[in-house]
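First the structure, then my questions, so here it is.
Yeah, one chain of the complex is gone here, protein chain that is, but the others are all in their spots.
And then chain A:
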Amino acid sequence: MSRHLTRLALLTAAASVVLPFLAILSAALQPESNLTPGLEWPSDPHWENFATAWSSAGFAALLKSSAVIALGVVPLSLVLATLAGYGMATMELRAKGPLFALLMLGLALPYEAIVIPLYYDLRSIGLLNSYWAVILPLIGAFMPFGVFWMRSHFESLPKELTEAAQMDGASSSRVLTRVLLPTAWPALTTLGLLYFMWAWNHFLLALILIQDPAMRTAPSGLGKFVQQFGKNIPLLSAGTIIIITPIVLLYLFFQRHFVKGILAGAVK
């Protein structure tokens, strides 16, 4: 009895996640002119809506901007977080306290709290409406999570590993690159994927700091598209699917990394 109840509950939960996707897919395949109400598979699916969204509605260009930003954010963030995580792991306890508190603050701070001054500051140095306007602040905002993440990885390693190398007279940078880094690939992969996802999905900073339509990112382009062409449901739906596809594929390929990273990240 309780087994059937459990399965029913799980299936209901899973269905409630999947149904909205089916709804948007069915909407994306409708003819642009007359939309059939209700959740129904179109008898004559209009796959060309995807082509229209991709080229003339400009979603291809939006993906390119998002890719540029994500690929700009991820490598530099990983390097900085690795260095800092290593530094934190080897640091004396006394110096750690304030640094810890400062970084903790960054985990709670909403983007709303920094976006306005960023807008005016970046404008005054001429960086507004450039990819840097989003890349640089995102790197800064991503640091607390990454530093904690890499630090906890380095601290989970047996200390004999580094002590042996230090006995042999290895410098701290040699210990990091030769001894610790080879153990860090799984942790770095997870962190890199999370960074990529967050950068790809990020909306608020992208919306405000890049207002030039030619450089908009996928989420902010979609946000603007809703306001301008919100009535054109098939095109809007096709565009939405185009935008979520890369991140969904990435999630399906690297599922373990995503689940592990997000759950473990939540625990910190």
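Following the convention adopted for this analysis, contacts are C-beta pairs under 8 Å (C-beta built on N, C-alpha and C of every residue); 3 or more make two chains touch, one makes a residue touch a chain; residues count from 1.
Here is the rule we use: contacts and distances are computed from a predicted model.
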(message) Looking at what's absent rather than what's present, what does UniProt name the missing chain, "Cytochrome c1", "2Fe-2S ferredoxin-type domain-containing protein", "Raffinose/stachyose/melibiose transport system permease protein" or "Multisubunit sodium/proton antiporter MrpB subunit"?
(response) "Raffinose/stachyose/melibiose transport system permease protein"
(request) Determine and list the chain A residues touching the chain excluded from the picture. (result) 2-3, 5-7, 9-11, 13-14, 16-21, 23-24, 26-27, 35, 37-39, 80-81, 83-84, 86-93, 95, 99, 102-103, 105-121, 136-137, 139-141, 143-144, 146-147, 152-153, 155-157, 159, 162-163, 166, 172, 197, 200-201, 203-204, 207-208, 218-220, 222-223, 226, 230, 233, 236-237, 240, 243-244, 247-248, 250-252, 255-256, 258-264, 266-268
